[in-house]
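Only one protein chain is missing from this complex, and each of the others stays in its spot.
Per-chain residue numbering starts at 1, and chain names A, B and C are given in the order in which the chains are listed.
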Amino acid sequence: MKANMVEAINKGLHEAMEADDRVVVMGEDVAQTGGVFRVTAGLKDRFGDARVVDTPLAEAGIVGSAIGMSMYGLLPVTEMQFDAFTYPAFEQIVTHAARLAWRSRGEVPASIVVRIPYGGGVRMPELHSDSPEALFVHVPGLKVVCPSTPEDARVMIIAAIEDPDPVIFMEPKKIYRASRDEIPDQPPMAIGNGNGSYNEYLCKARVARDGNDLAIYSYGATVPLCLQAADRLAQERNVDARVVDLRSLFPLDVDIIEEAARECGRALVVHEAPRTAGIGAEVSSLVHERCMLDLEAPVGRVTGYDVPFPQFANEDDYLPSVDRIVAGANRVLDF
Amino acid sequence: MKANMVEAINKGLHEAMEADDRVVVMGEDVAQTGGVFRVTAGLKDRFGDARVVDTPLAEAGIVGSAIGMSMYGLLPVTEMQFDAFTYPAFEQIVTHAARLAWRSRGEVPASIVVRIPYGGGVRMPELHSDSPEALFVHVPGLKVVCPSTPEDARVMIIAAIEDPDPVIFMEPKKIYRASRDEIPDQPPMAIGNGNGSYNEYLCKARVARDGNDLAIYSYGATVPLCLQAADRLAQERNVDARVVDLRSLFPLDVDIIEEAARECGRALVVHEAPRTAGIGAEVSSLVHERCMLDLEAPVGRVTGYDVPFPQFANEDDYLPSVDRIVAGANRVLDF
Amino acid sequence: MSDLLRYIGDGNALPDAQPPEGLKEKNLLEMYRWLVLLRTFDERAVTLQRQGRIGTYALYWGEEGTQAGPLYAMDGGDWVFPSYRQNSIAMLRGVPAATILAWWRGYGGKYGFYNPREHRVGPICVPIATHLPHAVGVAWAGKIRGDQTASLAWFGDGATSEGDFHEAMNFASVLKVPTIFFCVNNQWAISTPLSKQTATRTIAEKARAYNMPGIRVDGFDPIACWKVTHDALDRARNGEGPTLIEAFCYRIAPHGTADDPRLYRDENEAEQWKPLEPLSRMSRYLKRLGILSDESAAEIEGEAKEQIAAAVSEMESISHPDQDILFDTVYASGRPWMFEEALRELRSVERPDEVKPLGPPTSPGAGEEGKTQ
Partner (left out) sequence: MSDLLRYIGDGNALPDAQPPEGLKEKNLLEMYRWLVLLRTFDERAVTLQRQGRIGTYALYWGEEGTQAGPLYAMDGGDWVFPSYRQNSIAMLRGVPAATILAWWRGYGGKYGFYNPREHRVGPICVPIATHLPHAVGVAWAGKIRGDQTASLAWFGDGATSEGDFHEAMNFASVLKVPTIFFCVNNQWAISTPLSKQTATRTIAEKARAYNMPGIRVDGFDPIACWKVTHDALDRARNGEGPTLIEAFCYRIAPHGTADDPRLYRDENEAEQWKPLEPLSRMSRYLKRLGILSDESAAEIEGEAKEQIAAAVSEMESISHPDQDILFDTVYASGRPWMFEEALRELRSVERPDEVKPLGPPTSPGAGEEGKTQ
């Protein structure tokens, strides 16, 4: 079937709930209406309102009770309605979800998924366009992932549910409906048997475009822009850029990252979140630390600015654009 | 007078409250007992319980009502009892304190100070030893500072109160009583006249030790360790390290950072917080981006690990030590 | 709804009460003018959204009484804190309606924001319940300074589930802060009904957890909303601390322009509440009292239309804010160094066009969904 990212995650959720009756879905407005983005549409009708729950309006309560559920043995998938509304749950995520495995000899991890529709580009009022992923990447004990294609989103949501550790699942809402891709009928892995195949589908980067002149690292909604920028670079200056879709933000897939930098000798990181202490800083540091002698220029960063996400009429001034990515690439190439 | 860091901050608070009756101090147990670390001791007796308040036990309530007070025109100084207990207030800090200036045409910034005794080395139970500073550094709209000496702490707390923007004031509790330094009777600036001299005392790094062979950047409780490591490097291999006490974590003092890297050609960042997407990543990226051609080795990082802060019997396995700093320096020097 | 304070009857079985002391003819008329202005703004905004001239919009059709009533009871020196639902309230405190419209058009800086201190109106608050501690802080600060300042914050039934509601209520009651917690219980939080939000029958009874008075009022009756606020303010000024008011009503409109209530409720229910909406009820009441005539009503409506039309023109005359707007007001103490670098980067590439608000959804579930505030 063809599916956009919303439909693909929806499919993955259906598959996971079907295969494993420990999976429950909870959050604000997720059951009756299927969520404000309709990502959870149809689940309540299919699996009933004990397993698909419209909760009271309280994010700490949602994540906190999901942690308790997971102690009991369930696999809760929570939805934070928008990025910035994750902050009220921050304490539960940091002091509990992230540390429960560690606090229980590794025997009772918080097996929860926190789904976060995030990022700008959708013309929303204040606080509906944040990119908080680096905040979670800096917190030990969490996994943080972010798909950029429908099929990745479908496979990664299943893997995130299967993974025993807490997974922050960033959903780039700008590209929720950007493209409809072919989705295989069956997911690539067996579900619900806890055989550990999740790791293979959760912590790996992906080479989205091959090339040997410049490594461009990105994730989420900026990946398609990087691909466009790569095409422009090919046309405009005959540069063959390799685009690496990081997919896993913690842990980073250091092998693919290193390989790209070594083979290309030049690199650029692109993301929407503010620059300072963002994922770009970490990737840049890693690449410099490990590939210094192979580098012909410092790793560049094209990112959001260190300002609150602007009111939407100016959001395109804030967001990395193909132009800005090309310009950033040129700076690295011309160093 | 001679003062340790606790006494020095206490002095600064007395001075600020004396000079400006808009300053109020609030938090859990700060009034009657003067706080669990006694940083606010004596303030209630001196300034009364309207201006020095023992609040109910609720961190979001503390920061949130402080933001309201500041809208009205007061200058609240809040205490989070320990690092990890700042997380419940995270939402108020991120969505309100950090954005109120922006949301009010720059005319009504959240003029609050959030004091956070932070970090390990003090043999405490779980969640009393976190180093969350990078989380705030990544949030646009905040200033984040961290003193490493008593006199800096005294001057910086006054400057933080005077600064119209919200300041996260990190207090390295491990060195709260590490040394007693000479503190001038009068602070270096006039207080309470809003003449803007705060900036000079808030956003500047400090060269804590001069040297031209290796730049070591750090802040807070690891600064004294870096100084010891520098002495060892001088003795053991005749290397003259420059130790830069960053003091301001956002904004970073890029001039002093760059100058040190350029003049030394090699650099190391040291902090206690987890490595991934920490301050070290940002400093490393900045230095590579700006000084690549002057560098003879990649910038090294000696940091806490990407794990929850351990139970205290093992905290010295986690914390950067002089040995680890020297080893990290040697790796950079021998590259 | 028999436990609700109410003044306006239905001109039939339900009798009118005389207006409360303190509300003279001219006050009643002024309050009516406010209602009309709020309604006019709201209806115009919905049209603008449909035309793609502003972005997704949180309408408040039917809730005007919960806004004009309490605001009219407050003094000019008192602070009020709106949520997104009371988004145009600052207009009644001197903020140009164009500024509010510009906010919905996605403009920031001096175009879309106002100075809260100048108008004693908190910024439009998007994250649920998080402005309640601010309302407490402002009134607490007034108390510390020995001023007579009170504050009022609006919030919804859903907001009572958040921790910040609880912490603010508790701070206010422990510290005897003169804050009025004004809950607009419209029985819905997007698609979530009251029964999934709380186990209590009323919101007012939650006040007991704070030893605070909890008062229920007909949220469709602006005069009743005025009266309970007026009394709460009296208590507050007497040093008796905060009050929780529950204005019971119903969210007749969708949650926002992107919301399709048919997905989760029977729209007949909304239709049944419609006759209670405050504007026509108030107008009939005033006419029964002989204060309002068809002509004066038409005149008031005309004025409001004109004012909002002017505001629309003003809003549309604003040209696309400069890129500086991203950096201008982030820090009151000046721009940190990286802002200059950011601007250099921005200016080195061609500037993207202004992002235009989206048009109306073409089919349910497509395009505009997901736009709540």
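Here is the rule we go by: contacts are C-beta pairs under 8 Å (C-beta built on N, C-alpha and C of every residue); 3 or more make two chains touch, one makes a residue touch a chain.
All values derive from a computational prediction rather than experimental measurement.
Chemist: Would you mind spotting which of B:Leu127, B:Ala178 or B:Ala234 touches the chain that isn't drawn?
Modeler: Missing-chain contact among the listed residues: B:Leu127.
Chemist: Thinking of the whole complex, not just what is shown, which of A:Val24, A:Leu43, A:Ala221 or A:Val332 touches the missing chain?
Modeler: A:Val24
Chemist: Looking at the full complex, which residue from A:Val30, A:Leu43, A:Val77 or A:Ala101 touches the chain that isn't shown here?
Modeler: Checking each option in A:Val30, A:Leu43, A:Val77 or A:Ala101, the one touching the absent chain turns out to be A:Ala101.
Chemist: Looking at B:Gly12, B:Pro76 or B:Pro117, which makes contact with the chain not pictured?
Modeler: Residue touching the chain left out of view: B:Pro117.
Chemist: Can you name the residues of subunit A that touch the chain not displayed here?
Modeler: Residues touching the hidden chain, for subunit A, are 24, 50-51, 53, 55-56, 58, 60-61, 63-74, 76, 88, 91-92, 95-96, 100-109, 111, 140-141, 143, 163-165, 196, 198-199, 203, 250-251, 254.
Chemist: Name every residue on subunit C in touch with the hidden partner chain.
Modeler: Given the touch definition above, subunit C has residues 161-167, 170, 173-174, 176, 196-201, 205-206, 208-212, 241 touching the missing chain.
Chemist: Take the complete complex as the reference. Which residues in subunit B touch the chain that isn't displayed?
Modeler: Against the left-out chain, subunit B lists 28-29, 32-34, 36-38, 41, 54-58, 60-61, 81-82, 84-85, 87-88, 117, 122-128, 173, 177, 275-276, 305-308, 310-318, 321, 323-324, 327.
Following the convention adopted for this analysis, only the chains that are shown with their structure count from here on.
Chemist: Among all chains, which one's averaged Cα position is nearest the averaged Cα position of every protein chain shown?
Modeler: That would be A.
Chemist: State the chain with the largest centre-to-centre distance from subunit C, centres being mean CA positions.
Modeler: B
Chemist: Subunit B to subunit C: how many Å between their CA centres?
Modeler: 40
Chemist: Please tell me the distance, in whole Å, between the geometric centres of subunit A and subunit B computed from their C-alpha atoms.
Modeler: Spacing between the chain centres: roughly 31 Å.
Chemist: Report the inter-centroid distance (CA atoms only) between subunit A and subunit C in whole Å.
Modeler: Roughly 35 Å, centre to centre.
Chemist: Listing for subunit B: what residues touch at least two other chains?
Modeler: 88, 91, 95, 102-103, 140-141, 250
Chemist: If you look at subunit C, which of its residues touch at least two other chains?
Modeler: As it turns out, subunit C has residues touching two or more other chains at 108, 127, 130, 163-164, 330, 336, 338.
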